[in-house]
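All protein chains but one are shown at their positions in the complex.
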Amino acid sequence: MKLVVAIIKPSRLEEVRQALNSLDVHGMTVTEVKGYGRQKGHSEIYRGTEYAVHFLPKLKIEIAVDDNQSDAVVTAIRESAQTGRIGDGKIFVFDLEHVVRIRTGETGAAAL
Amino acid sequence: MKLVVAIIKPSRLEEVRQALNSLDVHGMTVTEVKGYGRQKGHSEIYRGTEYAVHFLPKLKIEIAVDDNQSDAVVTAIRESAQTGRIGDGKIFVFDLEHVVRIRTGETGAAAL
Amino acid sequence: MKLVVAIIKPSRLEEVRQALNSLDVHGMTVTEVKGYGRQKGHSEIYRGTEYAVHFLPKLKIEIAVDDNQSDAVVTAIRESAQTGRIGDGKIFVFDLEHVVRIRTGETGAAAL
Amino acid sequence: MTVNKTSTFLGTAALASLLAALPALAQATAAATAAAAPAATPALTVNKGDTAWMLVSTILVILMTIPGLALFYGGLVRSKNMLSVLMQVFAGFCMIALLWVAYGYSLAFGGPTDGSGISAFIGDFSKLFLNGVTPDSISATFSKGVGIPELTFVIFQLTFGAITPALIIGAVAERMKFGAVMLFLAIWFTFSYLPIAHMVWASGGFLFSKGALDFAGGTVVHINAGVAGLVAAIVLGPRVGFLKEPMAPHNLTFTMIGACLLWVGWFGFNAGSNLEANGLTAQALLNTITATAAAALAWATAEKFIRGHASALGAASGAVAGLVAITPAAGYAGNLGAIVLGAVAGLVCLWAVVTLKPRFKYDDSLDVFGVHGIGGMVGALGTAIVAAPSLGGFGPLTDGAYSIGSHFVTQLTAVVIAVVWSAVVAFVALMIVKAVMGLRVTESAENDGLDLSTHGERAYN
Amino acid sequence: MTVNKTSTFLGTAALASLLAALPALAQATAAATAAAAPAATPALTVNKGDTAWMLVSTILVILMTIPGLALFYGGLVRSKNMLSVLMQVFAGFCMIALLWVAYGYSLAFGGPTDGSGISAFIGDFSKLFLNGVTPDSISATFSKGVGIPELTFVIFQLTFGAITPALIIGAVAERMKFGAVMLFLAIWFTFSYLPIAHMVWASGGFLFSKGALDFAGGTVVHINAGVAGLVAAIVLGPRVGFLKEPMAPHNLTFTMIGACLLWVGWFGFNAGSNLEANGLTAQALLNTITATAAAALAWATAEKFIRGHASALGAASGAVAGLVAITPAAGYAGNLGAIVLGAVAGLVCLWAVVTLKPRFKYDDSLDVFGVHGIGGMVGALGTAIVAAPSLGGFGPLTDGAYSIGSHFVTQLTAVVIAVVWSAVVAFVALMIVKAVMGLRVTESAENDGLDLSTHGERAYN
Partner (left out) sequence: MTVNKTSTFLGTAALASLLAALPALAQATAAATAAAAPAATPALTVNKGDTAWMLVSTILVILMTIPGLALFYGGLVRSKNMLSVLMQVFAGFCMIALLWVAYGYSLAFGGPTDGSGISAFIGDFSKLFLNGVTPDSISATFSKGVGIPELTFVIFQLTFGAITPALIIGAVAERMKFGAVMLFLAIWFTFSYLPIAHMVWASGGFLFSKGALDFAGGTVVHINAGVAGLVAAIVLGPRVGFLKEPMAPHNLTFTMIGACLLWVGWFGFNAGSNLEANGLTAQALLNTITATAAAALAWATAEKFIRGHASALGAASGAVAGLVAITPAAGYAGNLGAIVLGAVAGLVCLWAVVTLKPRFKYDDSLDVFGVHGIGGMVGALGTAIVAAPSLGGFGPLTDGAYSIGSHFVTQLTAVVIAVVWSAVVAFVALMIVKAVMGLRVTESAENDGLDLSTHGERAYN
């Protein structure tokens, strides 16, 4: 199995969720993160003091999938998360050795 | 080494921590995440407008362990996190190539 | 490619960012997490009731790098995040199978 | 953005002629009865208890605006727009306070009190920068021979002039340029708030003379602002993502605090409008408690039946609806009348927000029209009924009698005039602002949130 | 849940007979002295300064309740229950306000003032829906010949009637059904608050006649609510996870804001209870500052010694304890007496919360009994002492002398009666509510939080 991890713009979550739904992928875990990359931050001024804000809000989506679904999921995310503007994010794919569904104890693809 | 990642219900954290303690696992990292899966969300209404909330609060626990401890940790989590109701979550196991303890520079199992 | 993950003290973020910048690593993703380890928590009292706080605030930094950069990045983080006091955190290195830049569709090292 | 200077000029001209043309409607028979408006009648005695009460009432209405209204609105937007709402209310209050002193008071309450010529519709420039108003000047109250320092009347009315435009901000939240909000409010204040306040409250004012009942500003404040909000929401268009992405309130605790402070401050608004501290003031205060309580419970209970949940936001929204509705009736309604009026307003405003708005799909972000516009109409019309002495009310008698029917017609006239006037002024003002500087921030600024893009800061770090 | 209709009937019957049986205790000699209760004495003069002050005091007590008390309590619960607390306080206030107008005022202050028959324990139905109370009605104050508009007395007392049940909400927070809270508060208000308020404050009331001293409601408000809270906490049982999982306050900033607004509003509560604006009012206000300050510092300092940390929550809790304790003594204590009484209350309430509660393991979620119940007793009994003119107090003289001992006995009697009465009524009321609709939400609703499960919304998004 694979774990597909995508860093995306927060405003794209809903599209990505729907794109994955139409692939019949109905599970994912989302984390609020801050990203640093080519996309420049901004500066904020409070009273006299200026703060450079380098990190921008992003969402991290993690989806565990069966090996054969991995490419389709990556493609679906790439298409649904893309705005074409800098800062759209990355997709990372990892090998996932083992999965267990806590409720039932099922393992492997059956646990997804 | 392995990294065991578990998505659990927030209310089970304390049990899981204690279960791991009794296995002599004394390190872990916890992240607040939102999960989407078979467990249905709910809807909220603010004034006239109804919002479907698909994502539910979960906790992600990450535990780096030596290879031989991995199964015991997975079992301990499965048992302590289980409520038997939908949404109990998943356990994922990854291969972990390399670990360093920042304070001392120790590596490998010694760093855990 | 590798994914280097570091759990560090929140106050070290800025040093780490600068250390990585001087290695020409300009991308990373940061998550607020809570850590449990050898560093002891503290207790808080609200009215009559005492609460043991086991989990302490940490930051998780994730950096995807090309294989050959991995060691340099690990070293840079170890040095810049170190305070020498307990709770400095860990560095984990994972194998990263595949990377895609969402904006352009580039893959592999070019996507970083 | 094409700045269309021609349309700006046309707009300004339209506003000016609106003001100029209307006196023709003035009734020659405009009554010259004693009025709330200040008149230096020599025989007026000032009681320091009244003065203390008017000072307090003024402060309460300010509390109601900042932080009350600011928090009530602010809690309802997404966190990325929190400061923009607080700032618009805060800066709007500041701006109108200065305009009030500069010319607002003069245009609202200056000039002849006989309703002659244009004076039925607007005051004059005799009191620019409070010219001639000293600590010794005295204004009449509603009781014969009882006066209050004119300056207490000036500051009390200042707070009314300031909160009314601020109410509109809820309709345009999360998308309008800061400068555009300010300019729009300034124009609308000048050409809609001031004339309507004059018509309703100044001695000799067109609607005052007709006997329109508006104890504390149902028409002047709430219908006026509610209609302007509706027009502005429609002209601006909906927020990016409206009805597509969730826009849940970011902090209902702030909204609840705001609702409570609105209520607390509203006692100054409604009971202060009696201009004296006496038994009728206590009645107005009591009505402002009970009508509000009834409205909050009515809204929440209805929600329970319709949706299965009585929500805190529902109770708060109901409370505001009740406050709006009892405003014109505060000193006219009896105990039962106030409770019934409040309950009706709670239910009607719930309908406006849950049924009416979705049907027309305009994005009145924080329901200014649904609560203030509709609630104001319920109150203005209901006042004709609950003021009837036969129903326990304290409405004024004409030839010893109170006719619900004829009062209802008068109230309806006032409502229609306010609706049309405010809508026209708001529309023209928006066109002017659009031509001068544009109305909306860019889409990317809207996505980033106005706090960051407009004000360069974030509410929470 | 088995709805046990029989037990409901039995409960109701028990309550009714409680009310019916007690007059037998009434002293035939109940004094008919001039009272706070309204009486249309012809010679009463109204001063607008007093009227203004009573209007302001009324508003202050409302501020103290919403948002003061709501925030103080709300900040202490977990974020998933924030709106439920705000909503219970808000809706509770609304409901009691309407009940007060409907029959509360009449039962508390209506009827004969000679203490004859049942009138020593409860008023009558003569003023239902404020029948006969007009803007011109006048109530007596404590000064001979000085009156205030009866409506100011009605609204001022309304706020007392509304905040007292709201205090109980802290004891049942995070687990009780919303409807059950409302019904319980309504019953308890009717059968415990109204009779005790009548007995203590109405001319001819049983405890009033005995000379019980309760300037602003130590017995009527705080002991009364504190005991009901204790009973409710025990009957309900603890929250799921009580003493097992952390239940740290979700936002102590809100709690601190709430504590400050409680304090600010309490000036209306305590100093307003003088019913006039004079030097004694200022003394009551000063006592309400200093007793509170002493209590806050005492609590925080003691914490520093016991636990090593002087906490902000400790200072806030101490302040509330001090406010509670000075309430019955506000207009009777001298400067030093107030400070000492406050300091003692701070220490005793700290003990109640840190030592007493854990010993008995009841889950009084927000320490209503520990702070209001215990603090109220310290205050009620302490009043007998600090009111002594020999100690700088302003207590009433009997035959030219003030006997601490005999006043102490009277105060103790009042405390015991209030404790027993409130406990019995609360218990029976809970049994009735349990039979009618059940008391607690389901365990899964409790886990999800009442905001979502009961009100269908979340405080923070």
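So that you can tell them apart, the chains are marked A, B, C, D and E in the order they are listed, and the count of residues begins at 1 in each.
Definition applied: a residue touches a chain if its C-beta (ideal position, glycine included) is under 8 Å from a C-beta of that chain, and two chains touch if they have at least 3 such contacts.
The shown structure was predicted, so the numbers you read here are calculated from the model rather than taken from an experiment.
For the omitted chain, the shown partners it touches in the full complex are A, C, D, E.
Note on the undisplayed chain: of the listed residues E:A202, E:M256 or E:A302, the one touching it is E:M256. Although one chain is hidden here, its contacts on chain C can still be listed: residues 11, 14, 42-46. Although one chain is hidden here, its contacts on chain E can still be listed: residues 47-50, 52-53, 56, 60, 78, 246, 248-253, 256-257, 259-261, 263-264, 267-268, 271, 276-283, 285-286, 289-290, 292-294, 296-297, 300, 307-313, 315-316, 319, 335-336, 339, 394. Counting the whole complex, the residues of chain A in touch with the unshown chain are 44-49, 51.
Rule of thumb we're sticking to: only the chains that are shown with their structure count from here on.
Across A-D and B-D, it is B-D that has more C-beta pairs touching. To fit its Cα atoms onto chain C, chain B must turn through 120 degrees, a value rounded to the nearest 5. Centroid to centroid, with C-alpha atoms defining each point, chain B and chain E lie 47 Å apart.
For this pair, chain A with chain C, the centres built from the Cα atoms lie 18 Å apart.
Taking the mean of the C-alpha atoms as each chain's centre, chain D and chain E sit 36 Å apart.
Residue positions 456-458 of chain E are each in touch with at least two other chains. Residue positions of chain A with contacts to 2 or more other chains are 31, 94-95.
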